[in-house]
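In this view, the complex is presented without one of its protein chains, the others remaining in place.
Presenting chain A:
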């Protein structure tokens, strides 16, 4: 059981570190690189750096409110 927990923890850590390094590189370092460097092929255009986190945040908010609504409805149905 602890091994599954440790594996999930390790996965979360690697995901967070990779998102942090990719996003930092994308937003902070890439503007200083010459525009015909090969590294630009691995990164999307910079407008996506705003659209993707915004979209993820809105999706998270929707999911949270749906979950809260579902739990509230279920508890009301059980108590009625």
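Operating definition for what follows: a residue touches a chain if its C-beta (ideal position, glycine included) is under 8 Å from a C-beta of that chain, and two chains touch if they have at least 3 such contacts; residues count from 1.
Throughout what follows, contacts and distances are computed from a predicted model.
Enquirer: Assuming one chain is omitted from the figure, identify its UniProt name from "DNA-directed RNA polymerase III subunit RPC3", "Ig-like domain-containing protein", "Dolichol-phosphate mannosyltransferase subunit 3" or "Metaxin".
Expert: "Dolichol-phosphate mannosyltransferase subunit 3"
Enquirer: Can you say which of A:27, A:44 or A:66 touches the chain missing from this structure?
Expert: A:27
Enquirer: Provide the residue numbers of chain A that touch the chain removed from this figure.
Expert: 2, 5-6, 8-17, 19-20, 23-24, 27-28, 31, 49-50, 53-54, 57
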